[in-house]
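Note that this complex is displayed minus one protein chain, with the remaining chains in position.
Chain naming follows the written order as A and B, and within any one chain the residues start at number 1.
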Amino acid sequence: MKIFGITVLILVPLVVISLGMDILLGFDLDNSIKHAFNPFLVKDPAELILFLILLVFLVFSFFYRKKKKGNTKGQQ
Amino acid sequence: MASFFKQKRQVKQREKKKEDTGQSKSKTPDYIDSSISANLEKVKKKTGNSPDIIIRTLKIGQNPEIKTTILYVQGLIDNPSVTDFLIESIMKNPHLSEKILPQEALDVISEEVVSLGGVETVKDWEKLFLSLLSGDSIIFVDGINIALVASTKGGERRSIQEPSTHLTVRGSREGFTESNATNIAMLRRIINSPNLWIESMKIGTVTKTDVSIMYINGIVKEGIVEEVKKRLNRINIDSILESGYIEQLIEDQVMTPFPTLNHTERPDMVAGNLLEGRVAIFVNGTPFVLVAPAIFVQFFQSVEDYYNRFDIASATRFLRIIVFIISIVGPALYVAATTFHQEMIPTKLLVIVAAQRETVPLPAVVEALLMEMTFEILREASLRMPKAVGSTMSIVGALVIGQAAVQAGIVSPAMVIIVSITAIASFATPSYSIAISARIVRFGFIICAGTLGFYGMILAFIVLIVHLCSLRSLGVPYMTPLAPLNPEGLGDTFFRRPMWAFKERPKFLANENNLIREGDNQRPLPPESRGMKTSDEKKGEGNES
Partner (left out) sequence: MEKAKISGYQLFVLIFLFEMGSALLVPLAGEAKQAAWLVILIAMIGGFLLFFIYYGLFQYYPDQLLTEFVKQILGNFLGRIVAFLYILYFIYLAARVLRDFGDTLLTFAYPHVPLFFANAVFILVVVYTVRKGIEVLARTGELFFVLENLLLMTFMLLIVASGMIHLNNLKPIFEISGTELMKMGFTKSVFFPFGEVIVFLMIFPYLNEPQRLKKIGIGSLATSGIFLAIIMAVNIAVLGVDLTTRSQYPLLTLIQSIEVAGILERLDVYFLFLLMIGGFIKISVFTYVAVTGTANVFNVKQPSRLAYPVGIVILLISIIMASSYTEHIHEGLGAVPRYIHLPFQVIIPLLLLIIAFFKNRKKGRQASK
């Protein structure tokens, strides 16, 4: 869960920075948000599947590690 | 918390079991009885009355006669030594036909009668069975709780033959056999140094296989022998049937297609490796001796490289590495070029290839995978088949692949050429184990090339390099001396430096205090008088003037 928190904590400021860049270039906020998330709206099926697999792996990686940690705790 | 105790108890139980099965020396050994009949009863009970355990009872002495029993396992012993030097000499010895006490009889037998190399006394059953089952003869004398062990090891074995792998044109024709004693002796014959040290142990709770570590004291790097012993001692398995068992139980990385320990059938190769500071592991029952640590480039070295002159050896070694690369990327290159990067192919060639592919109904990836699979099937089948069927196989294979498939338009002739070249290339590597890795990696490359062309191939290449760099063999990085770079070591990688320039042993393997392997000025010098000289020339033997 810690890893999940860290991931979000990193992701959010970076999204803000890249939106900020767009605003610096002269787009307004609406437009830049639209620009930023456009690539995720127009995915073809193969791309979408890959995206989902990556996300599942991501979630799995938090979950899997946590379970392993629990085991080692029990052994000590 | 409950689970925690449970686990600990289980561990304890396991340790107990280990002691019972005799992996480690048990602290309360089971001693031999003084009554001979009780002893024989115990032997029969323990071995399940197996018929190959021969019990021969003799009577010695007079008034009273003392019962003496000789025990041995049929087939494991050397017949003449048991009959001539044990049974016959006990029966015919004059001392033993007189009046004698049992204790004296035992001494007489061990000191005067048995004319064999080794005689020992044992008291506990565990050692007794170990000796009996490895081919020694046991002598019981009634009334004494000590047994004699006479070394009579022998029996039928394969004689020394030419090895069937790592063939060479020049070099020794001897190959290892299945017997550890023979194999170690072969090494002793090559390296006549007292520094050739051997340590033995028994591994396998049931098979109790003889495993010996051999190294040259003073040349081997400190810590490597200890590391090997540590890893061998860690093994707790019922059986060791081949050195592959050991290899898989002591290697550094498990998830890799590449071999991280080398094995060989050639004594000269083992000798060369020992002299570079490596450790050899002999396992009884197999002619394949493990050599560790192994590095990547080592799998492209043949012993013949050192027997041939350096220029020829370097050229062949360079060829082998190119061939290895071809055997990995060959089909993948074809797939990538025909599906994604047609512009890369010269126009004339492209026209030919395209014309051939026109009738082929399959995409190039599928075609390549299909053909590679067919080849692998053929190879595997002809390897396991009885030899008589082998030739039929190859004819059928050649006809099916070479002719029919092309004529039917299922595969293109270009593909057949590519697959054949890679097939031949994969057999040109001297080490079989790395050739197998190449075959597996090849499929990965074909799939990557089929999905993303050269981009996929280069990605696969990067992963391959990263993977190779991450491997270690007994702590030595696998890609040494390329990465981490070791400039002196480079002289024995893609090319081989001349023999007179092999000044030092590789630093990453050998003991750093003992690196010098040859003196200075080893470069052969022709007599002074030869060659073009301007003046002051002495009249030498070869001088024409």
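As a working rule, a residue touches a chain if its C-beta (ideal position, glycine included) is under 8 Å from a C-beta of that chain, and two chains touch if they have at least 3 such contacts.
Please read all numbers here as calculations on a predicted model, not as lab measurements.
The chain that is not drawn here is touched, among residues B:E343, B:E358 or B:D520, by B:E343.
Annotation: of B:A38, B:I377 or B:I465, B:I465 touches the absent chain (contact as defined above).
Residue-wise, the contact with the chain that is not shown comes from B:G453, picked out of B:P287, B:G453 or B:G489.
Only one residue from B:P80, B:G118 or B:P484 touches the chain missing from this view: B:P484.
In the full complex, chain B makes contact with the omitted chain through residues 340-341, 343-344, 346, 452-456, 458-459, 462-463, 465-466, 469-470, 477, 479, 482-485.
In the full complex, the hidden chain is touched by chain A at residues 2-4, 6-7, 10-11, 13-15, 17-18, 21-22, 24-25, 35-40, 43-44, 46-47, 50-51, 54-55, 57-58, 61-62, 65.
FYI, only the chains that are shown with their structure count from here on.
Chain A and chain B have centres, each the mean of its CA atoms, that are 50 Å apart.
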